[in-house]
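One protein chain is absent from this view; the other protein chains keep their places.
Order as written gives the chain letters A and B; numbering starts at 1 within each chain.
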Amino acid sequence: MAAGVLAGDDARSAQRRRRILVEHIEAYLFVFPAVLLVGVFDVLPSLAAFAMSLTRWGVIYERFVGLDNYRAILDPAGTRFAEFANALGVTVWYVLLTVPVEMGIALAVAFVLYQGTVGRGMYRAVYFMPYITSVVAAALVFEWIFNANFGFLNWALAFVGVGAQDWLREPSGVFQMLASAMGIQLPAALAGPSLALVAVSIFTVWHFIGFQTVIFLAGLTNISREYYEAARIDGAGGWQIFRRITLPLLSPSIFFVFIIATIGAMRAFSQIFVLTNGGPLDTTRTVSMLIFRTFFERTSSNGIGLGAAMSFILVLIVVAITALQFRIAGRKVFYG
Amino acid sequence: MRQLFALSFAAALVIAACGPGGPGDQGAPAKDTEADITLSAPVQAVIWHNQTGASAKNFEDMVAAFNSSNGKGITIKPEVQGNYTQIYQKMLGAIQAGAMPDGVVAVENQVADYAKAGVIVNIDQYIESKKNGLSKESLADIYKPYIDSNRYPQYENKILSFPFIKSLEVNMVNDDLLKELGFTAHPKTWDDFEKMARAAKRVGPDGKVTRWGWAGMGTEAFLAQVLTRGGKILNADGTVGWGGKEGLEALKLYQRCIEEAFCYVPTGFDWQDRFGEGNLLFATGTSTGRPFIRAAFKRPISWSIFGMPTAGGPAQTIQFGGVIAITKSTPERQLAVWEFLKWFTDTAQTAKWSIISGYMPTRASALQDSALKTHWAGPDVQGKQAFDLVPTSAAGPSIRGWQEVRDAIFEALQKVQTKKATPEDALSVAVTKANNVLKENR
Partner (left out) sequence: MSRGAVMGSLRASSVLKHAFLLLGAIVMAFPFYWMVTTSFKSFVEAQSYPPTFLPSVWHFENWIEAWNFPNTRWARSFANTIFVATTVTLGTIVSAVLAAYAFARMSFRGRTALFSLFLLTIFIPNEATLIPNFVLMSRRYLGWYDTYTAQIVPFLASVFSIFLLRQFFLGIPKELQEAARLDGAGHLRFLWSVALPLVRPALVTVALINFLASWNSFLWPLLVTSSPDIRPIQVALLPFSNEAGTQYHLLMAGASFVILPTVAVYLVAQRYFIEGVARSGIRG
């Protein structure tokens, strides 16, 4: 009897083992194409890039230098510290100028659309349209609109009394410009992001707002009407309903958009490349732009070694920020 | 631990695989025979170039003419790869990957980078080759500045590239406007130049400037001013030579021009439109812009091209443009590219190319070409005016890192233009930057 049970156990566990084995083989087959492709075209090149970051590599490989490149970039006395620090500052401004603005406008538009308007489908379609256009081609059109000497924007602003601006080539900080228009002189530290960076941000907001609007709109549509009715019976006002019900219930969408937009902004390249190429005076040279320039325009001065090192410093920063977002904001997200 | 091992292994693998060879690989002079071979079988060679639009079509037509007429079985395949920067970026990848074209259009400091990678051939041996080279007379016929820019001081002054498309930094003037302002001749000194440019400024009823004196203060214009004020581009010790009073005077002129608003600050090529409207007196820029300027004319304007004014220095200007380097491939393909270069820069071809492209011919004998004579006498007088400046032109140095030096100059100009720094401060920052770069690339 006991032997029989044991034999049955054996048989069952053998069967289980086989099932696990089969499941494993099946699972590995499922992930195989992706693993192969990601391994060859993402992981392997990343390792290679990391290896490059430990070398002096101008136009060709010169020698192994250990962490010298990282030192040149991160050590305040290092030769590349100033430009990297500047690029980090520009990147932070770019994130601040795009992410909150995009999210704020998108939320407002989504909210108005949600309340039911005639032509909602049409509005939604128009707002989403920029998202599907090529960044390179659309940025070429904006270059035209921003043009200082015959651009449409300056012409339109002239009607509201704003003087002509050199949108894409003005390195002055916008706070400083506003202050000096009112006759106040600001210290250089408070000058703010350059007008050129603001112009690039305007393009970015234009391009991505539709995507966010649509996601917010879907999030709003998903909130059950019962919550609103209950709140109204309790006598809650419009603003209270928005703060206490809409926002918490929308928080997963907001969090999703927040993460995607931040990563996107920290890695932005094409729009800056076309509109300003990092200028004027490096005021739009984000870390991505600096990496590209170091790799492909400053190649002979150890560009490949330094560029690779900068890339991995950027990776660490983006990973750290994303983790921080998950820790801080992630906790407040309400998953019904 | 295992992962760490895998990682370092992968790293070692990549490093071993990527480096095509140590620096200085090209030191050993190639055997005489390499340039002296005879082509016995058909050979095809690819050239990456930067000609776009109508120029690309014209260039391809010329290549087709060469392919059908060379009698040596050579077929050149031209491929457009974007502008200089984009070609350079492609070459960087191609060098690591070992997938280069046989000939590549570049500017000189890029060629110096390729030389460092050891991937291009020494052209001296082709020029001097008894069998396939250039005769003494033929070599002397090519303008000296055009040959000189292809000698690389970091590589024993060897000729590592050959002239392809050549432009000059020139001044353009609206002669009608000049006359209207009461001036009878083109300015000979920078002071005269400034006086005339200032006089051209006109302000509309709303206080906006509607007519300007000058546009086009760029890096080349700055260097040309340094030369004509008696300065140097590079000192003998390898540091930059434009950091003294000559460079400062040039920046100060620009500063006055901006502050008094007689300078038009273009956002691209829109100065051509202001010129075409008759609202711009002087423009400094590339001699190859001639067709674009004519296209922008709203009414006929009589205009001309003239050389740089001076202030204590010689009458000189900067010449620039594309050269072609020959990459190391097979002796046959290398020779094929050389044969093409020889043909392309020969009298008849360079004259023809000059007519259809607007670039400067490379040889003095091109002047005897009847078609070019007719062209320059009639529709393109300004082409001849620019051409007359070639003998006194000088190229920027053919050294590694020069592009970064140009960036530093550009930054100084931008600071002055946007009033971010005084000419003194802007210049001293640029000099420090440029000298650091040059030191790193020595």
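Here is the rule we go by: contacts are C-beta pairs under 8 Å (C-beta built on N, C-alpha and C of every residue); 3 or more make two chains touch, one makes a residue touch a chain.
Quick caveat: nothing in here was measured; it's all calculated off a predicted structure.
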Message: Going by the contact rule already stated, which one of A:P33, A:P76 or A:G235 would touch the omitted chain in the full complex?
response: A:P33
- request: Could you tell which one of B:I37, B:A56 or B:V429 touches the chain left off the display?
  value: B:A56
Field: Chain not shown, touching residues in chain B
entry: 14, 17-18, 46, 48, 50-57, 60, 79-84, 86, 89-90, 92-93, 96-99, 101, 167, 268-270, 272-273, 276, 286, 288-289, 291-292, 295-296, 298, 358
- line: Residue list for chain A contacting the dropped chain reads 23-24, 26-28, 30-31, 33-35, 37-38, 40-46, 48-49, 52, 105, 109, 112-113, 115, 117-119, 121, 123-130, 132-138, 140-142, 144-145, 149-152, 155, 206, 209-211, 214-219, 221-222, 252-253, 255-257, 263, 267, 269-270, 288, 291-292, 295, 304, 307-308, 311-312, 314-315, 318-319, 322, 333
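Keep this in mind: only the chains that are shown with their structure count from here on.
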- request: Please work out the Cα centroid separation of chain A and chain B, and write it as a whole number of Å.
  value: 39
Message: Using the touch definition from the top, list the residues of chain A that touch chain B in their complex.
response: 44, 47-48, 50-52, 54-55, 58-62, 64, 79, 147-150, 166, 168-172, 279-281, 296-302
Message: Please output the residues of chain B touching chain A within their complex, sorted ascending.
response: 7, 10-12, 14-15, 18-21, 23, 85, 88-89, 92, 95-96, 112-114, 116-118, 265-268, 270, 273, 400-401, 403-404, 411, 414-415, 418, 420, 436-437, 440-441
